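Complex shown without one protein chain; remaining protein chains in place.
By written order: A and B. Residues from 1 in each chain.
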Amino acid sequence: MRIASKEISAVSLVKEALGKAKKYEDKNIFVSLNEENALRKAKEIDEKIARGEKVGRLAGVPYALKDNFLSKEGMTTASSHILEPFESPIDSTTVKKLESEGAIMIGRTNLDSFAHGSSTENSYFGVTKNARSDERVAGGSSGGSAVAVALDIVEFATGTDTGGSIRQPASFNGVYGFKPTYGTISRYGVVAMASSTDCIGFFTKSTEDMDLLMEICSGQDENDLTTLPDYYLDSKIKPAKKVGIIKDFDNDKVDENIKNALKEKVEFLKKKGVEIVELNMPTLKYALAVYYIIVPAEVASNLSRYDGIRYGFRSSEAKDLDEIYSKTRNEGFMTENKRRIMIGNFVLSSGFYDAYYLKAEKARTKIIEEYENAFKQVDFIITPVSPNPAFKIGEKVNDPVSMYLEDVMSVPINLAGVPSLAIPAGKTKEGLSLGLQIVGPRRSDKALLKFANELKEESDA
Amino acid sequence: MKYIPTIGIECHVQLSTKTKLFSEVDNDARGKEPNSCVSPVDYALPGMLPRLNGEAIKFAIRAGRAMNCEINASSRFDRKHYFYPDSPKGYQITQFYHPIIGEGYVELPDGKKIRIEHAHLEGDAGKLTHFDTYSLVDLNRVDTPLIEIVSMPDMHSAKDAHDYAKALWRLMCYAEVTNGDLYNGNMRFDVNVSLAEEGAAELGTRAEVKNLNSFKSVERAVEYEIKRQTKLLEKGEKIIQETRGWNDATGETTGQRSKEEAKDYRYMPEPDLPPINLSSEFIEEESKKLPLMPKDYKEKFTGKIADDTLEVLLDYPALMKKLAETKDVKRVSNWFASVLLAEEKSAEYLNDLPTAKQLDDLSEMTKKGELSSTGAKEVFLKFFDPEMGKRETKVIAKELNVIQENDLGELEKIVDEVLANPATKQAQEDFKNGQEKVIGFLVGQVMKASKGKANPSSAQEILRKKLA
Partner (left out) sequence: MKITREDILHLAKLSNFSLSEDEIKSLGTDLENIIGYISELNELDTEGVEPTYQVFEMENVWRDDEIKEQEASREDLLNLTTESAQDQIKVPKVL
């Protein structure tokens, strides 16, 4: 990471980043730029350096903030209409920690509204385009953040991953994207999607950068009672001797390019003396159904607070209190938000709770057990992130089920709460990025990053 | 036809923790400006997560123990969804599936045991004030910790309901989990009333009267419902299952728009709060902190305080605690009873009780005869005087000039003076001639000469000796 110093000033780093952000305006990466604040903060850091004062580990490093993180700088929209306008009076924990180390937020990145989606097409502010192709989606929901890093606009970007929202756009754009163990980074001040699977993570260009960000941003937070005391357990750090591949994911729905990328990595590991183990994980095929029951339920619940009463948008059409609710919510939410909220209310409603919601939470137990068993046999698992590289804009947006199928390989990880890192894995002939993910047992986060680094060094050599 | 009423009561108790259930703002909004006790969590900004107040868990354990309830080792929170401006999150955090307090019972004064089905922790709602064309929303009360206590339908009369409500109030006050201020809604009762023909196997359809905030209104609402439902049944009409409101002025319940479909709250486990799994040691430790309960005081004071007096005094938990600290419970309780019974200001008086030392000194001085019973009462009343109340008993007594003259030498001198006074000559003669009553006149003269400080019985004794 390039950090401000006597040689490179923070102002020049920030100016460069803002310049690139503007150059790629057509990609629709940012919801808003934070130019004034960013330049002011950069100047302050340069002055500190000039005075010989101590600066943070991220001094002057420009970064992009997914627009579902609360920050006092500018509007927080979650790419929705219903939070328009919403100027947060508080900062999310992640923003606080990054800024205390001197990182500078240059802009807020686009996402699927409320992070509902796998393409960043469901944004109130339009589609974000893939870093490699204007015809293709950026992936989602953290599409803007992935593209901002892939196009080298910023050194890193924040993301949220509820069912693949960091890893899939990372793999669609050829960068690292990390979803840590559930509870590693505080969710405080991040617009909630599904509380039991939401994870905060990052996009970077290297595993070292990722490690540094994890060290800075992890840890117990008194504002989030579901945070772990530390970033990893020492006991989980060990060299990978056995790596698993999931047989159940090897089917004709997976694109040949991705199959080949996986094969290459597997061969490479074998050469290194790593034993490859084929795993049977038959419950995983139900993970997507489980996910699309549990997550909408939590979504319906978490999005109840957007009602036009206390903040954000209130419909001007509303004539009475009932209409403030129903018109504000109907006008303020996008179609995909409505689908998920209604599905959530369906699976929670009386008469369906046991058959859907409770059943799904039981199935979740089986999925967790399947991972636990797998990690008795192997140190890590390597799988594709999604069945295909970036698809065409418009291809799936009106067919929710085919869009959901995009998440088939990413959601089981969120349901189990285990960490997973998306790593770049070459390109297709047309130049589209490919990615794979490495999955580890709970709280093996640091070991996972180390293993990923070994994978890269050797294959690059 | 004879109908048997069956009554179950749900009671919401506001807990008197320092802070709210899910954020560190002041939990006591009485007398504070609207929305001045509201955190971003209570306001339900995006991305806000509940921060559970551990004290509420401990309060719940004490409350449960006060009702002889099991404390469930494993409990957790759930979300109950509904849209209303008093509910910023769009859901209430409650305990639907796994409440912290399990089965127990509350004993009524007549010995009846009312079973508790369960009790759970939850957050309160905000407050709306209605005007001509608009309403205003104050979120101060949002997520004040509550425990909701659900009774079994074990009551069968308005008196039962009244006694249960009152017993519950006492238990919660003695457990020190609530301020018990009914006027300010610290405890609110929802009463379910149904009638069934005598001998019927099943209960009748019930009506629920919501938001009663006094024992009297609980009693009256039940009385009214029994009458209303009896009339309907006698006419052959059906009781509709509905929620009814109570009008304290008219003494009537009225049906609130009955919703055709039952509300669907879509309960869901709260994913933002880790589960609660209490060790038996933890539960035991908290249980031990349960202060003395009304029944403990009854046991302690039987024989020392008359039953009916005790029953009155039991309504004042702080007073009972104070009595337990004093040496002469009989005397002290009498003073309190006479003050409380005689004065309208009783509640006010009880906000700031005298110290045990003040009360013990007062008992001691009375016992020694240094104070007459009237003098003692005067001093006692001054304990509640904002200016004098904090002084030592003796100092107050001196200031009031009510200490009796017990120095016999001194008293004898006064008696001699009185007897030497020609104005008493006739009386002395009359006494010697057997007119017993005259002694009173002479004692009076001694009292007068001593400016009221003489101990009348000592004065009489000396007089009798001298005139013998």
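To be clear about the criterion, a contact is a pair of C-beta atoms (placed from the backbone, for glycine too) under 8 Å apart; a residue touches a chain by one contact, two chains touch by 3 or more.
Predicted model only: the values in this text are computed from it and were never measured.
Check each of A:309, A:374, A:390 or A:409 against the chain that is not shown and name the one that touches it.
Per the contact definition at the top, the residue touching the missing chain is A:309.
Tell me which of A:43, A:259, A:338 or A:427 is the one touching the absent chain.
Result: among the candidates, A:338 touches the missing chain.
Which listed residue (A:232, A:325 or A:451) would be found touching the missing chain in the intact complex?
For the chain that is not drawn, the touching residue is A:325.
Of the residues listed, B:255, B:275 or B:444, which one is in contact with the missing chain?
Of the listed residues, the one touching the omitted chain is B:275.
Of B:26, B:307 or B:416, which sits in contact with the chain we cannot see?
From the options B:26, B:307 or B:416, the contact with the absent chain belongs to B:26.
Taking the full complex into account, what residues of chain A touch the chain not shown?
86-87, 89-90, 182-183, 196-197, 222, 225-226, 228, 283, 286, 288-290, 292-293, 300, 307-312, 314, 318-321, 323-327, 329-330, 333, 335, 338-339, 341-343, 345-347, 349, 355-356, 358-366, 368, 400-401, 404, 415-417, 442
Spell out the interface residues on chain B facing the chain that's missing from view.
Per the touch rule, chain B residues meeting the hidden chain are 17-19, 23-26, 33-36, 38-40, 43, 45, 51-57, 76, 83, 85, 128-139, 264, 266, 269, 271, 273-278.
The definition used in the following text is that only the chains that are shown with their structure count from here on.
Provide the residue numbers of chain A that touch chain B in the complex, in ascending order.
Listed in rising order, the residues of chain A that touch chain B are 68-70, 76, 78, 83, 86, 88-90, 92, 187-192, 194-196, 222-226, 297-298, 300-301, 303-307, 309-311, 321, 325, 345, 348-350, 353, 357, 361.
Give the list of chain B residues in touch with chain A in this complex.
Listed in rising order, the residues of chain B that touch chain A are 40, 43-52, 79, 81, 83, 85, 88-91, 135, 137, 262, 264, 266-269, 271-274.
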